[in-house]
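Please find one structure pasted underneath; my questions will follow.
Left out: one protein chain. Kept in place: all the others.
== subunit A ==
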Amino acid sequence: MADIAVAPRAKPQLREATAWEQLRHNRNWLGFWFMLPAMGFLIFFLAYPLGLGIWLSFTDTRIGRVGHFIATENYEWLWDDSIFWLSVFNTLLYTFVASALKFAIGLYLALLLNENMPFKAMLRAMVLIPFIVPTVLSALAFWWIFDSQFSIISWSLKHLGLISQNINFLGDTTWARICVIFANIWRGVPFVAITLLAGLQTVSPSLYEAATLDGASSWQRFRYITYPLLTPIIAVVMTFSVLFTFTDFQLIWAMTRGGPVNATHLMATLSYQRAIIAGQLGEGAAISSAMIPFLLAAIMISWFGLQRRKWQQGESND
């Protein structure tokens, strides 16, 4: 565009940029090409399947057979299915208990790790290991730890004289629920702790010093300084935590596969069992579509959490 073409026997004038040159510098046109690969993936393998999944839930598709539209029959069927309602109950219980405890323990661990002490960096790095190791593989370790005959926990308790018989960890409904929730907490705490630790480090120590001079107790320092300043990051972390706990699949599949008597079936594992193992794609899709309202609720919470943070930092919506 910077070229100046001198026309013969006329006064110098700027050459018109050709359409191609204009296009080449057009932001929207360039933006389109830059976005193409990412959008391609997300549209073909995320947006399209998302829509397809909802469509499938209204059909009677099976593996190897094209389905027909059957309106809400799948949902009506699920409405009367006690196993489905059990899985909804399990999912809510699992999500609620695990998230609450992950938050409590994670926050406590973050506060502990924020103190000055020897080997700080190494401790913090070690804490994160459960989060790195593939969930299925650590779930297998838990499977072995909770084995009905050779559980190390039963062995230790027996030798301490606390119990006389092995605990049937994964065979008893209550114990199985406790065990999978424990394993989920074990895996989730490092994530919560390290992200909250990152948030804690933005809190100025002079605030605590000032509060201490004013005679605040350690609980008051936590309640009136740490907690309000951490709320925004807590909102985001907990949204993610709730979201991923709610849709958890691998931990359950590796440890119990939904058993005993469906006591640990989550909606995700039930939809896998119905859709892939039993081949009822339509019904499985209906179960997973039923998770969407819950996910939307979690996203709304995240959204309002973020809004609140903007307001707290005293910044306008730029």
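Annotations for the structure displayed:
Going forward, contacts are C-beta pairs under 8 Å (C-beta built on N, C-alpha and C of every residue); 3 or more make two chains touch, one makes a residue touch a chain; residues count from 1.
Simple rule for what comes next: contacts and distances are computed from a predicted model.
UniProt records the chain missing from this view under the protein name "Carbohydrate ABC transporter permease", selected from "Iron-sulfur cluster-binding protein", "2-oxoacid ferredoxin oxidoreductase", "Carbohydrate ABC transporter permease" or "2-oxoisovalerate dehydrogenase E1 component beta subunit". From the set A:Ile70, A:Leu101 or A:Ile145, the residue in touch with the chain omitted from the display is A:Ile145, counting the whole complex. From the options A:Leu78, A:Leu107, A:Cys179 or A:Ala275, the residue with contact to the unseen chain in the full assembly is A:Ala275.
Among A:Leu23, A:Ala100 or A:Leu128, the one in contact with the hidden chain is A:Leu128.
Here the missing chain is touched by one residue of A:Leu42, A:Ile163, A:Val261 or A:Ala278, and it is A:Leu42. The missing chain, though absent from the display, is touched by one residue of A:Trp77, A:Phe96, A:Trp186 or A:Phe222; that residue is A:Trp186.
Across A:Leu112, A:Ile163, A:Val261 or A:Ala278, the single residue that touches the chain missing here is A:Leu112. Although one chain is not drawn, its touching partners on subunit A can still be listed: residues 2, 27-28, 30-32, 34-42, 44-50, 52-53, 56, 61, 105, 108-109, 112-117, 120-121, 123-138, 140-142, 144-145, 147, 150, 152, 155, 186, 189-191, 194-195, 197-199, 201-205, 208-209, 212, 233, 236-237, 240, 243-244, 247-250, 253-254, 268, 271-272, 275-276, 281, 284-285, 288-289, 291-292, 295, 298-299, 302-303, 306, 309-310, 313, 315, 317-318.
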